[in-house]
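Note sheet for the following structure.
All protein chains of the complex are present and in place, except for one that has been dropped.
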């Protein structure tokens, strides 16, 4: 079942690589939609009571106890759905601009996107640590070529920076993975299976070292404060579509990994590290929001807001209570949708104005109200306006933060204010006031673009008012994982 | 006087070795008696058929060998205990032969340079003289390269299978001497090539002197050249330990030179840059495999009981190799030199695996042994390297191969396939998942970590991170940089080089995705015969 | 370098002894110091006298062959002629050319003459005798590797010639030295191979044991091919006619000793004549039964092989060889250099090798009594077919057309790399520049040599 | 070592004689300086100065030297084999035949490719 889920986009990638030039885009989109459909099918088969489901386990490298093992739990399902849902809009959004200046074709763009989707799905469903690591790294190659092949000048450098950062993180992860393996070997059962590893009793010192490895790796991926420097460059130079995939799908692997590995396998060390992690998360939240305010490049700005959001997610994870955990996971989904909306709309805007600089835009709302409106919704979602889905998750995280310590909560609240500043100020500078684009009148969204934006907006609103379906899936997972950490639950949320 | 005891020569077990040697001799005969017009074809056919026959022999022997002495190892001690035909030997033989087949294909390539091979038409003709232009006009070529290569292959097979110091020394020389000559035979940039040969030769002879003196001292210590006897002596702690220590050190110098580990890596870049690319491809892969085989056998079988004294040394050398190799590779502007330094770094990585020696009772059931890890790494490295150098031979400009990195800019546009394949090899060398390099690194790291060498593994990870930057830089140049001038051109090779590249790429990919069979093979190979 | 193999072998014989049978050598190494000294002095004196005699002998015999009289003034039959020549040389001016490398120039004659003497240490002159009241063999010493020792020491003599030629600083000397050494090492291979069969039968390399092994039949008879090869190569080895190319006056003036005069020249001369006697003595020892009386004499006279009589037989045999040398000189013209080298490399060596295999095979048959004939015949047949087949395969006329010397100007960037042009007039500069021996035609290595075939 | 001391005695004797002769000749003979006399001999013409390093000579000599080394080494192996041949018998014969055949291959190569031809 899950293998097929991965295979659909993978086959799609290969198909796109070989079909005639004219059919590249339709075929690509077809496979994107097929993945979405199949993802929904998988979701419909999912039993909301939690636990690993639809598991498949095959021996892969017998000599080292590596398995090809897949499984789906609540967290995984969320991420899978997010991934399959984001890809078709991205494809549609790049329908025209996937031709890069040097004539790098739509073929490679669609192929890489599908490959990236396949690898990401594999990441979210892998239940073998080494398999996870393999696909974790494998996502980077499509990402590298997406960044380096499409976008603005200087993207080669950005792509290289991105790749080196990520691979460095990956190798740190590898160290920890091997460490886990060796620990399991010492215990007499060399294995990479998460289920085997979770059963291990690892001594505290080893656990802490392993934790540091895992955390740094995922913090680079996520990104969290001291490891975030690649993010801004990448999102500035890459196309908005690529950024969507990176920030909304790929970076979630970081927080996903923290939940699955740091908490799941190394609970004691996670608690040991909580103070530091929480501080880093807070710094990310505030710092991300602060530097976002001053940005002139719209893509860079949006990218930096994500830093702040990832801070929230990590905060939610590491405050160790049910509300925080649930909020964090929900936040991952919501942030994905909201940021995708922002990036895509910004992309449309850039296409029209031919510039990414906020200082050269303005007055768009007069000519293109739908564009401006959707941009506003995205911005408001980012700053957590009630009624839009991020609000729910943000509130849950903040409540959990206050539970943890009042100071933590206070700092988190501060971030909301900052978020409101950057979101609204950005809107004000780009959409209102005098027209400085020089390409007046800026055309409004056409039907294809509306078709892209509408589902996203709809989802934001829908989950803002009615988050229950998501929570039903998330809660059992959070319950399980916190139990494993050894925290007694003082009543779940809602 | 002791009575003469006829040694038992296990002809069947040695058949691969003997076949290769016979083929080498046959090559010389062909060279002597065939008319010039026929030599090229005859040599290529003889070499290929011989190597394939030897490979078949390896398979047959591997199926036939039985457990040795009821231990964990399988195989026999042939020729009075001087050659150990055991699992690791057979694995390395198979590997060397496979690489040699690829090497012959590269040697035989005549399509790239307008109908002539990459080797000097007449090595003795001084560049720029009438003699040389005449030899070019006459389309002369040295078909001696094939027998020379066969001799080198023979050495590469004898070296890791040697079970005493003398045989090992002979193997070392038989492997080295033909390579010295081959290094000096480039058709273009002859002076560079000759200089490479000279440096390789002088340094190689120098290091083999060290090896030999080390052997003498160990012999003085143990009273025997035989590995098992040396091990016994070490175990019983006979004789002066300073002899043992100095002897081990000097032996290591010789071996570490061959593998290109750091204090002894100076020859690598020069030789890799100067020697003809097909030779480099074959040599880089084959020598490393063979030399590591020998290194493993020496350290595990003869000096296994003394590992507390050599492991710290290897720790330092491994770390140095990884860092120096990687960092110097970053500063290179020539692709062949870059690959040379990268091979130095890889030596470090393989040494990380060598360090992971544990006795079998320290290992959990099913845990990967260091021997298995190193053997697997060698397989992955060998194929990726030979493939990478094969690609290097394709990228040309008017002056022949263009190896300056800057000239490679825009290769991704000129020939996406070639650039992609090269990028793939680079990623494999960097150890990115889904390539063979990753599994290899994983294997050696886990072996070393299991043995408690965590500082080395941490250093190795750090070096890997640096190395990633190195390889990504090349990929960036190929795909994202603007070409200089007209940009590089890619000459499409004949089926020979194409096959080599394809095989390299496929093996690298397959070993990355389903490494199981080869890892199992390495596991089945078992331990060294002691 | 030239004699690397045999010379380095000189180092380990002491320890090789540990393994070899030493039953026959028990009589050696027992002498008191005065016996040793006396024997050494005797050998020395005998050799010097022998040389003087040989020179006279040669001149007289050659003169007879050429219907001349030869030296007959000094002493009875002119016997003191050589001595007079020696004194004359000692009184000549000692010239050291300005171009010479002084130290080596002086050292070369010494290096040349010392080994010539030393070789005789292991030549057996006779059996155990009463030597001033002391029972001792008529041989300075013996060892398990005596023959090897002789070859090794004799090779050192080549150094003297090469160094003498090199240090003179003259073209003729250099080429003469090179030629001598090339010639000597070429024939040393054949000579060495010829001895293998002897060891095979004697089972030893000790000279006294080899002599003892010939008590029934001389090796020269049963190993005739070896003997013939040895005799040919010993002529080549000593640079004697018809192989006296290094001193081919028409080509090379005096060869390596062109620049030598006075006693230094005399030393070379001495060494040469001692070597003449040496190779004869070796031939006698290895092939003609050494000091043993010729067949027939012992049957007639019991005492022929005891006491000091064997010395007579020994020197008798040696003089036969020396006469052979003189005879050759008197009757044969000098060979051309290429013929000479071809004879050594292309005839003597393969024949020796084949002969060794044949001898070994015969030996195995006699040892094992029975050998599987089928295999033997099959092996011989295969070898024959292979040899014949290969010789026909690939006609040697397959060479390409000779070089067409291109008229193109020197391309400084040939091969993608700047190459300096040759200096004008070749590598050697000077007044007589055209006289160069290093043109590109002659300086080509083996692999490339085919161009000139 | 007993077996070797006599050799030393003879060698010392010979060396003493040779060195004495060399020294003697320097003192006994007359000394009449003449520039031409101490020039290198070259049939009466002005001598060609030798280039540094002793001058150059045909590569052929190197080849001969190399070939000699190869065969000399072969001889090194043949001698002990011959001495102990009786003990090895057939085994020895076969092994040495193989060895000689191997050397012969190289020999045939050199011969066929003209390495043994002098112009």
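Quick notes
As written, the chain order gives the labels A, B, C and D, with residue 1 at the start of each chain.
In the analysis below, a residue touches a chain if its C-beta (ideal position, glycine included) is under 8 Å from a C-beta of that chain, and two chains touch if they have at least 3 such contacts.
The criterion applied here is as follows: contacts and distances are computed from a predicted model.
The complex appears with one chain absent; UniProt names that chain "NADH-quinone oxidoreductase subunit K" among the candidates "NADH-quinone oxidoreductase subunit K", "Multisubunit sodium/proton antiporter MrpC subunit", "Menaquinone reductase, integral membrane subunit" or "Sulfurtransferase TusD". Interface note for the absent chain: among B:22, B:38, B:116 or B:198, the touching residue is B:198.
Of the listed residues D:24, D:73 or D:97, the one in contact with the hidden chain in the full complex is D:73. Which of B:181, B:262, B:368 or B:405 touches the hidden chain is settled by the complete complex: it is B:181. Listed for chain B, the residues touching the missing chain in the whole complex are 123-124, 126-127, 165-166, 169-170, 173, 177, 180-181, 184, 190-192, 194-199, 201-202, 205-206, 208-210, 212-213, 215-217, 219-220, 223-225, 269-270, 273-274, 331-332, 337. Across the interface with the omitted chain, chain D contributes residues 59, 62, 65-66, 69-70, 72-73, 76-77.
Keep in mind that, in the parts below, only the chains that are shown with their structure count from here on.
A count of contacting C-beta pairs for A-B and for C-D identifies C-D as the more extensively joined pair. If you average the Cα atoms of chain A and of chain D, the two centres end up 81 Å apart. Residue positions of chain C touching 2 or more other chains, listed in rising order: 20, 390, 444-445, 447. Those residues of chain D in touch with two or more other chains are numbered 84, 108, 111-113.
On chain D, the positions that touch chain B within their shared complex are 84, 87-88, 91, 102, 105-106, 108-109, 111-113.
The residues of chain B lying in touch with chain D in their complex are 3-4, 6, 25, 28-29, 31-33. Interface of chain C with chain D (complex): residues 1-6, 9, 14, 17, 20, 25, 28-31, 36-37, 39-41, 43-44, 90-99, 106, 109-110, 113-114, 116-118, 120-122, 140-143, 148, 166, 168-175, 178, 182, 185-186, 188-189, 192-193, 195-197, 199-200, 203-205, 253, 258-259, 262-264, 266-267, 337-338, 341-342, 345-346, 349-350, 353, 356-357, 360-361, 363-364, 367-368, 371, 390, 396, 427-433, 435-438, 442-447, 449-450, 452-453.
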